[in-house]
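Here's the structure, in structure tokens; my notes come after.
Of the protein chains in this complex, one is absent; all others appear in place.
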Amino acid sequence: MTMAKIESKGEKATRQGFADAIMELGRENPNVVVLGADVSPSVKVDAFAKTYPDRFFSVGIAEADMMCIAAGLSLVGKIPFASAYGEFAAGRPFDQIRQSLAYSKAPVKICASHCGITVGPDGATHQSLEDIALMRVLPHMTVICPGDYLETKRAVKASVSITHGPVYIRYFRDNSPMFTDELTAFEIGKANALIDGNDVSIIACGLQVWEAIKAAEVLHSEGISARVINMHTVKPLDKETIVKAAKETGAIVTAEDHQIHGGLGSAVAECLAQAYPTPQEFVAVNDTFGESGKGTELMEKYGIDRGSIVQAAKRVLKRKK
Amino acid sequence: MTMAKIESKGEKATRQGFADAIMELGRENPNVVVLGADVSPSVKVDAFAKTYPDRFFSVGIAEADMMCIAAGLSLVGKIPFASAYGEFAAGRPFDQIRQSLAYSKAPVKICASHCGITVGPDGATHQSLEDIALMRVLPHMTVICPGDYLETKRAVKASVSITHGPVYIRYFRDNSPMFTDELTAFEIGKANALIDGNDVSIIACGLQVWEAIKAAEVLHSEGISARVINMHTVKPLDKETIVKAAKETGAIVTAEDHQIHGGLGSAVAECLAQAYPTPQEFVAVNDTFGESGKGTELMEKYGIDRGSIVQAAKRVLKRKK
Amino acid sequence: MASSNPHKLNAGDLKEMARQIRRDIIKMLMISQSGHSGGPLGLAEIFSCLYCRILNYDPKNPTWPGRDYFFLSAGHLAPVWYAALARGGFFPVKELSTLRQINTRLQGHPAPGYTHGLPGIEIASGSLGQGMSIAVGTALGLRMDKKPNHVFVLHGDGELDEGQVWEGIMTAGHYSLDNLTAIVDRNFCQIDNRTDKVMELEPLADKWRAFRWNVLECDGHDVEDFLGAVDKAKNFKGKPTVIIAKTFMGNGVSFMQDDYRWHGVPPSIEQGKQALSELAPTKFGDFNRFEWEALQAMGAQDE
Partner (left out) sequence: MASSNPHKLNAGDLKEMARQIRRDIIKMLMISQSGHSGGPLGLAEIFSCLYCRILNYDPKNPTWPGRDYFFLSAGHLAPVWYAALARGGFFPVKELSTLRQINTRLQGHPAPGYTHGLPGIEIASGSLGQGMSIAVGTALGLRMDKKPNHVFVLHGDGELDEGQVWEGIMTAGHYSLDNLTAIVDRNFCQIDNRTDKVMELEPLADKWRAFRWNVLECDGHDVEDFLGAVDKAKNFKGKPTVIIAKTFMGNGVSFMQDDYRWHGVPPSIEQGKQALSELAPTKFGDFNRFEWEALQAMGAQDE
């Protein structure tokens, strides 16, 4: 049994992918505007603000205001990117996103940095673990959670083509391995099978894609052939790829830096319950708030690292018929 | 094949169950306080406000403020009931509920009236179709969606016993059949099998419990034995009852006045994917916003009425192995 | 097309149009038997002025780039807006009889044409408190492009309880958005009670001033007074302007006047007839499509 090994080409933060994308977009399209709610250096909109001061709007610490201002800008042909930390991008202005963006089909890009428990030392209040659930339940919404720097950059750039409603793009604070390149396929709504396998399928998004790759290597070394699927788009969900994986491998592990309820795992379970019921194990934060600590420490403690994926794969294999 | 027939003992609104419960609680416990955000007659806190003016707090149209005021009241031993329409009880103050209630374990009761598409003529902005998803993804939260007037009253009264975190109670505007009585079992976290059956299980909450009862009658008349389970508590989820139903009937239909993503159906799918993968059909609003109309018209148009449940049961039976 | 309002009624006609809008509101609500009476009736003069004199728009081309932008932040006031939009020419007046019915465009709360709503509506409202921020965004975008279009946003007074409104107000002040005019429907009423009982707003003008706005006050039932205020607002430079318009909830109908209990209730058929008898017919004419059948049907049910 052999397995194509996926290498990391160094580390870079996914939020830097966002930063680089808006700089390119700013150059390409004079209608691109960026909104900041007083976290500019953290979410990396400061370079844009400096280069395009007339197209950057500081709204103060007022995320509800920001989302609706973005909607108002979209009404006069602007392409607004509203930036914040995950919790303050999704949870704080939920009702505003619902009415003024989703229901109103406003083509606003919600750019959520610092998502997940891996944001680390800031602790539970800043660890956005519910945002996939909140955003994917909204009609007209697109939800993307890219896996590395470049994929984030490509997702942000591609989001401009979505004009029938808002897009929520979820990414992370810390540096993480770069495993995609310009040749890797990337299409919103189309999952990528990164590693082929037929014993079990690991469906992951965000930082857990790399963890899944590493877990697959461990599993492979123990004689288990694990497929790894990068489900960067959580909505619209690539059901075809999921059902195919279920049929071909008969066992599913989902992995995400999110609560166990309502997120990617939940989306996959909904899909399979309707199409092809399959044993599934959830690698996710188990219905608890986080705490302060380093991102890597928390990934381990809260069971969303490669080791947890390996264990989950072994559990689900036992349940496979 | 015979089937125990469940009768309606007339119609009354579930929100009236809330109103009657807080009046009784107000009488029994001087620490019970009620908060209103300028929808007092609609959500029926006006009687409490009149009878106990010193224990009713008008906060104006400010739902975020209301949730945190409730938390502040709970810190000095009060038992706060915060009342609003569903969307403005769950979505508008989500981040406040998350930090000041759920993470902080504040024993506040969030009383959400006018939920679901059945709120009718007000239209999409007022049709709370995402609130189960939002609330159940929060750690420390209890989520209850009772099936009729009396069950709502009992749920509200029972919520006082939950002191380790907030409780979200979801109910409806319109009159609906009363099918429970004081002898019906009611325990938070424990589902009720209302009708026994072995071909398919219909797991429902809220107004869809009655629709499920009626659907079961239709199915029965066509020779299909449908179990009906009233899953009034969505969190904590009664997994035992769900798995038992899956094992014994091999086919599941979930029914709710909520989006198809993230709600009761999603909770059941998450449970079964981990415990006992089973074909499931979702009776829910299919990822779209609602519109104005009468509640009954909308139930039909958006596919969450008894007829839709019957169809779903037949579909899932075809998928049963 | 040069910047202009397609109707440009004179003051007398604006008053008559206000009465017609009141008649339209009563009829819409008699038919729908669901929706808000009080607030909309109190805004008849303001909407008559906006749609028949002040706003620049082309009803045949609702997205004409030269248009002024109007946002109804307090979406429950939809009936008066629908009447004004119909009278303005955005859709047939007879369509007013479809309010709040399934499969129609007159949603209980406003929805834009590109969802399942109406032409002339830019964005959805209904959940209170969001319109100011939207108006700020549009005003910023227009200013960025050096466009002369003016932006208007209308708030209920109770709506000002919502913190997001103050976020938007603060932002508009910060950016000195003088292409933005806010109108507050100061009827001292909201759902539960009068505003001072539910949540005191006074001193309201001081609040806006402290948030860096130019403040004007006017009688919202006096067409000339309101037109004058809008004129001043549009010409004021360096700050956004708010017009605090004193109105009476339910104005024009004796038994509704200044009574907060009429916030969200439609008149019964009997009450509707009484209201219409107090509001003399106008030269603009009533809508008459499904109306009488519907009234008949309900009248029969009522008895």
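As written, the chain order gives the labels A, B and C, with residue 1 at the start of each chain.
Please note the rule applied: a residue touches a chain if its C-beta (ideal position, glycine included) is under 8 Å from a C-beta of that chain, and two chains touch if they have at least 3 such contacts.
Remember, it's a predicted structure, so these values are computed and weren't measured experimentally.
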Fill in: Among shown chains, those touching the left-out chain
A, B, C
Item to complete: Consider the whole complex, including the chain that is not shown, and state which of A:59, A:129 or A:144 touches that chain.
Response: A:59
Worksheet item: Which residue among C:116, C:147, C:194 or C:209 touches the omitted chain?
Response: C:209
Item to complete: Out of A:18, A:48, A:88 or A:210, point to the residue that touches the absent chain in the complete complex.
Response: A:88
Discussion item. Given that one chain is not shown, which residue among A:122, A:187 or A:248 touches it?
Written reply: A:122
Item to complete: Pick out which of C:164, C:251 or C:271 touches the chain that's been left out of the picture.
Response: C:164
Response to the item:
Touch with the missing chain holds, among B:73, B:219 or B:298, for B:73
Practice prompt. Spell out the interface residues on subunit A facing the chain that's missing from view.
Written response: 36, 38-42, 46, 58-62, 64-65, 87-88, 92, 120-126, 289, 291-294, 297-298, 301
Worksheet item: Which parts of subunit C are in contact with the chain that was left out?
Response: 161-167, 170-171, 173-174, 199-201, 203, 206-207, 209-212
Worksheet entry | Missing-partner contacts on subunit B, residue numbers | 33, 54-55, 57, 59-60, 62, 64-78, 80, 95-96, 98-100, 103-106
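The criterion applied here is as follows: only the chains that are shown with their structure count from here on.
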Item to complete: Could you tell me which chains are in contact with subunit A and with subunit B alike?
Response: C
Worksheet item: Which chain has its Cα centroid closest to the overall Cα centroid?
Response: B
Worksheet item: So, what's the distance in Å between the C-alpha centres of subunit C and subunit A?
Response: 41
Worksheet item: Using the average of all C-alpha atoms in each chain as its centre, how far is it in Å between subunit B and subunit C?
Response: 35
Discussion item. Counting only residues that touch at least two other chains, what does the list for subunit B look like?
Written reply: 87-88, 92, 124-125, 289
Worksheet, complete the sentence: Flagged in subunit C as touching 2+ other chains are 111, 115, 124-127, 163
